[in-house]
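After the structure tokens below, expect a handful of questions from me.
The complex appears here without one of its protein chains, the remainder shown in place.
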Amino acid sequence: MIRFENVSVTYDGETTPILRNIDLELFEGEMVLVVGRTGSGKTTFLQTINGLMPHFTGGTLSGRVTIDDRDTQTNPPRELADLVGVVAQDPARGFVADTVEEELAFGMECLGLAPEVMRRRVEETLDLLGLNDLRYRPLMTLSAGQQQRVAIGAVLTSHPKVLVLDEPTSALDPGAAEEILAALQRLVHDLGITVVMAEHRLERVVQYVDRVIVVPGNAAPLIVGTPQEVMRTAPIAPPVVELGRVAGWNPLPLSVRDARRVAGPLRTLLIDQIPPVRSNESTQDSEVLSEAQQLTIQYGQHTALKAVSLAIRSGEVVALMGRNGAGKSTLLNAMVGLRFASSGSITTHGKDPRTLKGVELLNSVGLVPQSPGDLLEATSVGDECKAADRDANVESGTTRALLDLLAPEIDHATHPRDLSEGQRLLLALVIVLAARPPLLLLDEPTRGLDYPTKIRLVDALRNLALAGHAIILATHDVELAAEVATRVIVLAEGEVVADGPTADVVVASPMFAPQIAKVMAPYPWLTVTDVVNTIGPLILRSHAPISGDALT
Amino acid sequence: MKAAFQIGNNASTRWLHPGAWWVWALGLATAASRTLNPLLLVLIIVVAALVVHARKPDAPWARSFIFFVKLGIAIIVIRVMVQVLFGAAIGETTLFNLPSVTLPEWMAGVRLGGPVTLESILMAFYDGLRLATIIICIGAANSLASPSRLLKSVPAALYEIGVSVVVALTFTPKLVADVSRVQAARHLRGRVTRGPRAIAGAAMPVLEGALEGSITLAAAMDSRGYGRRNDMGVKAQRTTSTLLAVGLIAACIGTYGLVAATSPMLLSAPMLIIGVGASLVAITRSAQSAVRTRYRPDPWWIPEWLVAIAGIFIAGTFIISMWISPLAMETQVDPAMWPALPLLPLIGLVIAATPVLTAPPIPRTYGESPHITPQPFEVAA
Partner (left out) sequence: MTPAVRIGKRSLFAILATTIVGIVAFGWPLIASPESDAVAHSTDAPWLFVIVVPLLLAVVLAQFTDGGMDAKAIAVLGVLAAVVSALRPLGGGTAGLEPIWVILVLGGRALGPGFGFSLGAVSLFSSALLTGGVGPWLPFQMLGAAWVGLGAGLLPKATGRTEIYLLAAYGAVAAFAYGLLLNLWFWPFTAGLPSAIAFVPGAPLAENFSAWLHFTVLTSLGYDIPRAILTVVLIFAAGPTILTALRRVSRKARFGAIPTFESVTP
């Protein structure tokens, strides 16, 4: 279906290629996962499939890329539109029309299909992706998951044989992500479409795919293989795979189901062990940094928060979880004075956050918003750091020094818009940290982050908590919560439905439990590190063959 | 919430083709331009208001009718003021005297003030009312015809430009939302969020974000087949070019003929119109090389015909009345006389009001261009 013959790709103005000597064939009805860190050339790889690289981006492509025997050299992207459907990273940015139905038809209009055909395909696609209720809705009013489904539907109406997706689930909550993946599964199985997707959230997708392509970066050769083969040695892997690797399970489990089947002996072994507790006992009596009492926030008809009462103490790392639209962002915004209480009260640092302004605000609380780029106004990283020093009224050079700790590779002269998503987040984080706010809030910090950046973020958060900061993370990322959180608060429809130590809350929840907790249930183990630290890899390995035999 | 967006499958509710509303409104405006009879003019406004009231959707652009009515009132007021201040008095019935001032020589020695007569005020009022009525008719079209649907009906040759206008229309509310998000971010950095400096500070991130978004959008459009076209034969291309060149030259000659002294009749307005027509044919021909179809174009069925014909009909009755009884159409002001109420235009007015019944009721929901009322400081949903 897709054939790369000795393909190398070089951007204009660059001397070395970003991808080199790729020889690869992808088959009909295959679901392929492309992984690699930001800047590795992963997106470029996807763009070569429909010829956006080099027709749209400029640059040089040597070798040959053919899709269903059509060469991208002679077929620019628009001529391949009936063959390759592309869904970019932020689907809302690629919408052309203003309502769902018209968006679904746009591609077909460009292809010049007959009106009856268009009508039929729109109806089919609405059904296939469960969009019928939304057909007349303006695209802007849709949730992120709905937008993602519309974006997929909009390319499916052209009946492509190949579907290329760049991070289709990274912005979604676990439920919405499951829906998208189920829809993709259906396309592969029922329609024989070849799906190529890039995704950082390996734990969500790796069990569904037929092959994995690792783009290592620096034009090193691609690593291609079945998920089992690739995951055995891959530097990054979902927790369940890591557990399998340290336990020496064979075949390597890719899903919770696979792992549960072989994890029996391990569970028995750990039955008497007590998992390390990320308790907040030590923080029981520490200073209260923010407190909400019967906090209710409404806009118009919509009640975003209903009678929420909670207190955040220094040293705590709180994961705020819940569906998109459950009120997580509203709560964070209320703590920094961007939203105000309709009834009840909220205090930050003992004051009404709405009265906090300027340096006083910066010294009490910092929020890194969902799109961290919003914080950045200057035209270079250096200027941005200087501005942050001035805003926070701290010694000049403070922000840059912090940045050097977290991301020393970011150059002074770079335009903040040219940074990768992860780098932008880290820059926004240090800008907020410049004033050393005791309370640090992060809204969806791991969206679009690759693993190495995520590890850096986790380390930074741990150190901040040790230094006595309180941190609240609004996040969908259950693995992140399992890694760092001491406490989890679950919101649903604006109400607190669960609030307690991480293990107590997540182990019981099918939606918010990390993979390890699901494998080890009913015992409250959350991360591979916990398991490994408790029994040590040696003991694990000695038990591994038993479980492996039990399986076969 | 969901139910609010459901469009009733009831076949009797649908959006009338926006073109029909424009034909109807322009017919009304043409009728208004043919008369100075205040009764007829007011009746035209009444008809426009009735139809707008009956068939106006609930969308932000649909509120523009009120704006146009206000504009109309302003036009009348200004026109009458101008008459009072500058106008040479006509007629005998002096209402009051204003102190008279003569502007200095460099201002052409205009004389201000002086006696104000009923006749001159009436004349100014009728004249202002006519222009106001034309404006209000156009306002009716603005309120009734959905811009996004109008864009769906642009001719093929303007499709690309139509797409960029659609992009502009959908991006504008996004930008407004972006501005409040960036303002919120400024608050987070402890900066001012009000006043010109805040606007200036927020402007750049919003602009840069929007421009970046445009490239993503372009890539998406390219990947989805936008801009596919077939090769036009060399011969066909040459014919089109020639037609375009001839048409444009004819338009220029026609324009020249309009303003030049004593040019033959044929070389002025008709030439201009023929020239423009030929150019339009040329661009339509070259648009045929694009492979493109329309998804569910707005149909032009009997209600559209009825609405459009109602507009043409009223224009016709006023034009004919102008020939057969010009006195009834132009109300005498010196001496002032009560305006007549001629029969034929009245019939025209009744017909012009029929869209209240003949135009299908609009669906009670929004299948409409998005509009959002951004929350102040929306950081995220």
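Per-chain numbering from 1; labels A and B assigned in written order.
By our rule, a contact is a pair of C-beta atoms (placed from the backbone, for glycine too) under 8 Å apart; a residue touches a chain by one contact, two chains touch by 3 or more.
Just so it is clear, the structure is predicted and the values come from calculations on it, not from any experiment.
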Item to check | Hidden partner chain, touching residue among B:Val42, B:Ala168 or B:Ile324 | outcome: B:Ala168
Checklist outcome for this item: Checked against the full complex, the residue among B:Ala48, B:Ala62 or B:Ala185 that touches the missing chain is B:Ala62
Checklist entry - In the complete complex, which positions of chain A touch the hidden chain? => result 6, 8, 12, 54-64, 73, 78, 379, 415, 417
Checklist entry - If the missing chain were put back, which residues of chain B would it touch? => result 33, 60-65, 67-68, 79, 82-83, 86-88, 107-111, 123-124, 127, 131, 135, 138-139, 141-143, 147, 150-151, 157-161, 163-172, 174-176, 179, 200, 203-204, 207-208, 210-215, 217-219, 221-222, 226-227, 241, 244-245, 248-249, 251-252, 255-263, 265, 268-269, 272-273, 276, 279-280, 282-283, 286-287
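As a convention for this text, only the chains that are shown with their structure count from here on.
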Item to check | Approximate Å spacing (C-alpha centroids) for the pair chain A, chain B | outcome: 47
Next on the checklist: For the complex, give me every residue of chain A touching chain B.
Outcome noted: 50, 52, 55-56, 76-79, 81-82, 84-86, 88, 90, 93-99, 101-102, 105-115, 118-119, 122, 133-134, 136-141, 143, 154-155, 158, 299, 324-325, 329, 332-333, 336-339, 357-359, 361-362, 366-367, 369-371, 373-377, 388, 391-392, 417, 431-432, 435, 443-444
Item to check | chain A partner contacts - residues on chain B that touch it in the complex | outcome: 2, 5-7, 148, 163, 166-167, 169-170, 173-174, 181-182, 184-191, 201, 204-205, 208-209, 212-213, 216-228, 291-297, 365-370, 372, 375, 377, 379-381
